[in-house]
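Excluded from the complex is one protein chain; the other protein chains are retained at their positions.
All chains are identified by letter, namely A and B, in their written order; residue positions are counted from 1 within each chain.
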Amino acid sequence: MNAEARIAELNLHLPPPPKPGGIYKPVVVAGGLAYVSGHVSRTPAGELITGRVGKDLTLEQGKAAAREVGLAILTALRAEFGSLDRVKRLVKSLGLVNAAPDFTQQPQVINGYSELMSEVFGPDNGVGARSAIGAGTLPSNVAVEIEAIFEVR
Amino acid sequence: MNAEARIAELNLHLPPPPKPGGIYKPVVVAGGLAYVSGHVSRTPAGELITGRVGKDLTLEQGKAAAREVGLAILTALRAEFGSLDRVKRLVKSLGLVNAAPDFTQQPQVINGYSELMSEVFGPDNGVGARSAIGAGTLPSNVAVEIEAIFEVR
Partner (left out) sequence: MNAEARIAELNLHLPPPPKPGGIYKPVVVAGGLAYVSGHVSRTPAGELITGRVGKDLTLEQGKAAAREVGLAILTALRAEFGSLDRVKRLVKSLGLVNAAPDFTQQPQVINGYSELMSEVFGPDNGVGARSAIGAGTLPSNVAVEIEAIFEVR
């Protein structure tokens, strides 16, 4: 099943694209790969999800924030290509958690994003290489920021 | 207008390449892309620009430091290819700010680098995908470190 059909089946609602927060493009394509800028956690209504996971937010709240980042990345890909069916597979992601100094479950937070990608693109093409780390600080104190590379067809 | 002509027109002076601070190459080319190592903030005289933005340095000082990193990256690309005209476009950057724990304007700092790239390579080819984050710590306590990927012709 292709990605757009999965989006409909799962009844996922993609958020509108955010206003750019700096001098960059949401997506740049080179050599058959789509490089997606770091996207930050926002509510479906577009408000920033902020705070440090393990202090201001629970693990579950952080994981939910990571899923929202995934939806924002899907929005960016659809805006770039017109359809998510142009995406062949997820290649690689860097997941950054705004974590409390003693927080150590960054992978479990970023799983919120990774589960979404697996649901949409499938258990093979939707699962990529990944790093999940704690940033020192993140823009506007957002809870999660994720950048990614996708292969396009 | 090509990049070398823009460098001349803007009267930009590229710094000499730094001595390697570890076991790496400044630039590696693979698959038509140039992978540029993390470059750190230095003054035009080659001294490290150090300190945490939001504590030891102001936003404007951090932004100026990010621009210096951009000049160092241009030096590395010219050394690799002989001419910046071999660079087709900026694909992707990861901008790391040595930020105070409560600093949240990482994108505004990295804009100092991004503005330079846009000036040199143009508002389309010089604007790439980007992430701007706060590192926990940076080598030698530098203010800014940036790594990037460029497409070459």
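In this text, a residue touches a chain if its C-beta (ideal position, glycine included) is under 8 Å from a C-beta of that chain, and two chains touch if they have at least 3 such contacts.
This structure is a prediction, so every number in the text was calculated from the model and none was measured.
Screening B:N2, B:T104 or B:N141 against the full complex identifies B:N141 as the residue touching the chain left out. Within the entire complex, the positions of subunit B that touch the omitted partner chain are 21-28, 30-31, 35-38, 94, 96, 134-141, 145, 147. The chain not shown here touches subunit A at positions 31-33, 89-94, 97, 99-108, 110-111, 114-115, 118, 127-137, 149, 151.
Note that in this section only the chains that are shown with their structure count from here on.
Centres computed as Cα averages put subunit A at a distance of 25 Å from subunit B.
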